[in-house]
Each structure stands twice: as structure tokens, then as C-alpha cells.
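Here's the structure, in C-alpha cells; my notes come after.
The complex appears here without one of its protein chains, the remainder shown in place.
Then we have chain A:
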Amino acid sequence: MASKIRLLVTAAGLAILGSVAAASEGPLVTTEWLQENLENPEIRLLEVSVNPGVYERGHIPGATNIVWHTDLVDPVRRDIASKDQLQSILRDAGVNADSTIILYGDTNNWFAAWGAWVLDVYGVENVKLLDGGRALWEAEGRQLSTSPLALAAGNIELGEADPALRAKLAEVVDAVESESHVIVDIRSPDEYSGKIIAPEGFKETAIRAGHVSGAVNVPWSQAVQEDGRFKSPEDLKALYAEAGVDGSKPVITYCRIGERSSHTWFALSKILGYDVKNYDGSWTEYGNAVGVPVTNLAGTIWTGR
């Protein structure tokens, strides 16, 4: 009897390990997979939604709330969250060194993708995105919870930030001049061409219109299907190859504040395996910087309005 029970327990354990292993084969998990693995103690689910009250009024059961504006960025200087800040947030969320982290969020998973990028910068392994994000989970009518969580503190330790995953202004300017990288502008064609400086309603903007000279334009939304899931790796490969991004040269992605470009960073780096840096300063830094190479196809002149 005892041996039977042990066998069952072992089998269950293997089943759990097996399913986590299945998930760790790729950088994305499906909503079906997540549904089946909600009770799995190896996974830690983090919601990064940018709109207030979204997490609280119903989140995927077991998810911890990560607030982008304070948890994933430095609230004082413009920077990613510091190592200590992020480590303590992850430990509070019960993340252990061997946990599999699954991120998801509202607004097309942009901010969740930023989370995946920042975790990558600090060397956290086994970080995945829920494909389709919160919108798909809701559209499929899956359950949401409002119950409070009581997770035991985790033991994860972050490494030092890896500069290889993050482009700073000087590197971007160097890359333009030396043509060492392909630079991908993932904003809308109107922002890229300089017809507009920023989409309507955004207060953080720049005093120059246009794009980083030499950058190619592949709007982030071209990487996803209608339901918000990423396109297949083959389709993504073809999409970016058409714009001259084929992995033969290292890549730099940017947008307006660096969150949408995290989404494209994820596609290029995690799904296609290219060498990619995200430039989180993006247009709100570059378009305000003095003396950097800018291409302004539309010729819009900033007049302070």
C-alpha cells in the first residue's frame, strides 16, 4: 500500500515536472497550458497591468500584482528597477531560484514584456510570457480571482545587470555611425516618418520628430495575430527578414518609452533567438537629445505646440 502511494506521489511529481518541462521548451505558454498548471507549485504567475484596478477586480488565480510604474522602473531616476528593489519584489511574490516565472498583463502584454526584459537583464532564467496576455484569457471566458494571496517568501537571487541586453544613447549613436546594428523602430508609421511626434493623448514626448537615422520601421503590432498571440516563428522570421532584420547583425529595438519595443525585443530575442538590445530611452530620450543623427521624412517642425 505504502509503496503504491509512493508510486502515485512519484508519478504525480513526474507529471508536474513533465509539464513544467514542456512549458520551458519555449518562451511562451498558452492559456490552455496555464489553465492546467494553475496549481503547479513550480510556477509563479506575475501580472503586469498598467491600468489601475485591473488586477484587483479579477486576476488569473495565483497571480501576484506587479505595478509597472513603481516596481519595474526606478521611481526616482529614469532607469530600470534596481537589483535590490526587484529582488525584494520577486521574493515577496514567492519566486525561488528554480521557479518558472510566467508574466502576463493588459494592453497587449507590453508591460509584461518589459518585465520579461528587465528580468532577463538581471539574469533570471525560466521567464515566459502568457501568449495573448490578459485579453485572450478573458476572451476565452476563463476564471478570474480576487482572493488575496499568501505566498511564502522566495529565495531568488538576482545577478548584476547585463549591459548586453540594454542599449544606452551613446551605443545607439555609435551603432548609427558604424552601422554595427540593425535598428528597429517599432512605433507607428506616422511616428516613424515624423508626421507626428507622439500619438494623441501621450504627454511624454520629444521636441524633434522622425526616427533614429538608419532605423527600419516594423510596427510592434505586425508581430501579433488578431487575438493578440504572437505569430508563428516562421511568420515572424519572414516579417522581420523583409525589413532586413535576419539575425546576421545584432539588433536594437526602440519605441517611445521602451515598453512596446520590449514586446518586439521578446519576439526577436526569445522567439527567434537573435542578439537584441532594447533601447529603453527610446524616442523620449533620443528625440530630445542634442546633436544626434535624426531622419525626419515628413519634415515636421517642432513649434512647442
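By our rule, a contact is a pair of C-beta atoms (placed from the backbone, for glycine too) under 8 Å apart; a residue touches a chain by one contact, two chains touch by 3 or more; residues count from 1.
Following the convention adopted for this analysis, contacts and distances are computed from a predicted model.
J.: Name the chain not shown, per its UniProt record: "YeeE/YedE family protein", "Cytochrome c1", "Glutamyl-tRNA(Gln) amidotransferase subunit A" or "Putative phosphate transporter"?
T.: Cross-referencing UniProt, the chain left out corresponds to "YeeE/YedE family protein".
J.: So which of A:E56, A:D162 or A:D227 would be touching the chain we can't see?
T.: Counting the whole complex, the residue in contact with the absent chain is A:E56.
J.: For the chain that got dropped from the picture, name the residues of chain A it touches.
T.: So the residues of chain A touching the missing chain come out as 51-57, 67, 70, 106, 138, 146-148, 201.
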